[in-house]
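Of the protein chains in this complex, all but one are displayed in their positions.
Labels run A, B and C following the written order; every chain starts at residue 1.
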């Protein structure tokens, strides 16, 4: 069976990545592409690399007929997304890739994003889209909130450890290195090749990055108590990839065991042998997440390193994985492509 | 129907690319992986990005049982390839990705490669593997010689023009910019990130690059007279991609017409509207070749720009396309993946 | 003796490069920095890498007191420059890095830049700033027009050959590869790291690049007849560097001799031994231009390759060299820094 798909916000990187993945999916067909300023343009004008695909022209979102759409991906900017989604048919399955529905508490949302949420009912209804941990709710959800790419990485590394109390919950440090496509197609000086390619830096230092809202919400929920990690992202001169290094207190063997066991039957999350660490080049362009565990020379301290592709497993690949779950398709369909190397 | 495949020389970049492509192919299954120094290692040790695949361990080539192999890809170094292939079963279908069987004349081979050919009979038998122009011979061939990646690019741009005499045959200049994976996994100082990433240069200047042997052979054959182009490759700080700029004498509209018509029914070669030019970022990781034609301000002069991915359409993708033809599989099977961007 | 310097347009890449060079100059002192939108900011806010320097705050240009300024560099955008310069004191020595005064004929200017020139008198007065060829006029000039960076590269390679008629004047092809800082600090999608670093392309194909106006003007002037070259620039994923490959008709030994002799006493232009070719990594960050000459395999055809740093020798270094000449300082002062490698 084939399902009809719409993508809103098709002119950004996550939109392009969705199209790339869906083009290799056996049961999905793109019926509508929505955009704002680029409406009216054929996709090959916006993304010449898609010129061989037979795709609909970009349309204004309010001109799209959703009657025959089975599932809609929203890859719109934050804030815009909640406004657009609140006007979509209320029986349409939706996967939102923005930050708008990740936090379920309106106060948390306001704290991290600065504005009152414009669709509080939908906010309540939305299911958090970390497939490996919310699979059952996603299967029956109408609105799924794709996670932050950094938030996904950190959670893959830490959720099982927090759940099982294998680590000290009050001393978790997550030092993360993110490639530049994570910043989207934004026109900013520090994303220019001339400034980034031979320069890198930390940003949102000190606990101000919005993905901390997700960490706080999710880690506190599973711990049954308040958990606040330290988190510093760094912008790295590469296009795709997240590499996160976590410093935790706990026994390395136990930590490794917990992670191995947590992901034993997961097709996309692989825990390396104890002592090995992953590299972004080995997950690029794929839906895989690799996790490594290493004992520190100091007893009782452990380093956990995670790697994934921010645009794939961290965003559009996760979204497609959720779509498969929502539509009753095999979860791995369209997602088993080999990482892109070199 | 499923065919059994062997890959010899699986530890280089073209070997890895073959595995990536075949993993997404519906009718091919990798039954044997051959190597020299890395024999005995599981592939995930050589290429951790392939760790999720269920692949055979790397074996010494002479320990492989070819009885059940339907087709063998050879991704071995030049010179090694002719020695290995001459010892393979003589009813085995083979696609060689090295330079060893590209030139059909033993004297030409010796001129460009410096040594006497060790398998002159096979050299005579081999079919030149530029699928779009040798499709019929490839369908019935036992041994197909994959083309040089630069040679493929230049031929896609120029063959129809030389065949139709749409351009001056005595004044063809091909200035080519190749990404670094074209140099293979060689350990050389000028391939180090520290030296290449902020430095680029011309090499083999003045007509000494070996791919000129292919240009001379092929262009002279179709012209029915001697044709010698000027060709300068440049090494560019990118991983994948060939961008070639040809300066020819001829009418731009006619040139564009000839190319459009030559590739009208080809699934992988796309001629852009007159005046447009391609970008490597739009073909990366795919089997597509994009060609653009622009009129120069000087009457009677035309610029042709071609772009493709050296590892895919320029090498392993071409090889898989030929395998499809040789095995009677749909030619595009496993090759319609979307270019990888960003 | 120390001279007082002003820099207008200090917040772009050429402005930053001027400051870098002047900071190492024994006889120049920056007394004023002019800007538009960033006026009022300390330079370390605009360019944190300059934070250790004791520099004046950025000012609105019309608030600068030019009474004590000996020489003013204008690193403003095209069109803005002619407006600003026409209002500066008419006895102030000025070096303009924009394109506004490179073409001496108002019709040529309009043809290439699209607008009527707003300061035709100044246009007539301006001396073309290619130091090695206009040294005497520059020494007494009040207004010097810095050349285009591509235009400088091509002229270093070709001027002596055109002057001496060592090559066929009707068949000159210049294929140029420029790093991204040549595009300035512009916020455009194709200058983003995510889009450029693994993608490259030709632009202004077919003879539409504005630097052709300079080539036409200069080459025709020295040839005493109309000379129109073919010129195709390509954008390369590197930060600094121009590598240009010229295809000409003429004897390689004679061509090499002419170039060696032309630059025998020039401190910044080096002609490599016949057969050698330059690399951008060997001139980066310096004021040097390296030129190589290679005989093609086709008799009577020669390839010339030139390399320089677009921001230094191609722009701000040239400007400082001209300032030295205008102020009677040793021409090499502040310009002998070693190329930056790796």
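Rule of thumb we're sticking to: contacts are C-beta pairs under 8 Å (C-beta built on N, C-alpha and C of every residue); 3 or more make two chains touch, one makes a residue touch a chain.
These numbers come from a predicted model, not from an experiment.
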Where A:98, A:239, A:286 or A:321 are the choices, the one touching the absent chain is A:239
Looking beyond the chains shown, say which of A:58, A:99, A:126 or A:194 touches the absent one.
A:194
Which of these touches the unseen chain: C:159, C:234 or C:281?
C:281
Missing-chain contact, candidates B:132, B:175 or B:198, resolves to B:198
Name every residue on chain C in touch with the hidden partner chain.
13, 16, 19-20, 23-24, 47-53, 181, 197-198, 239-240, 270, 278-279, 281-286, 288, 290, 336-342
Contacts of chain B with the missing chain: which residues?
13, 180-181, 185, 187-189, 191-194, 196-198, 237, 239
Residues of chain A (touch criterion as defined above) contacting the omitted chain:
171, 173, 175, 177, 194-195, 197-203, 205-208, 212, 228, 230, 232, 234, 236-241, 243, 245, 247, 275, 277-282, 284, 292, 294-298, 301, 303, 305, 307, 341-342
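Operating definition for what follows: only the chains that are shown with their structure count from here on.
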Report the chain whose mean Cα position is at the greatest distance from that of chain A.
C
Rounded to the nearest Å, the gap between Cα centres of chain B and chain C is 39
Could you state the distance in Å from the CA-based centre of chain A to that of chain C?
45
What parts of chain B, by residue number, touch at least two of the other chains?
197-198, 239-240, 278-279, 281-282, 284, 341-342
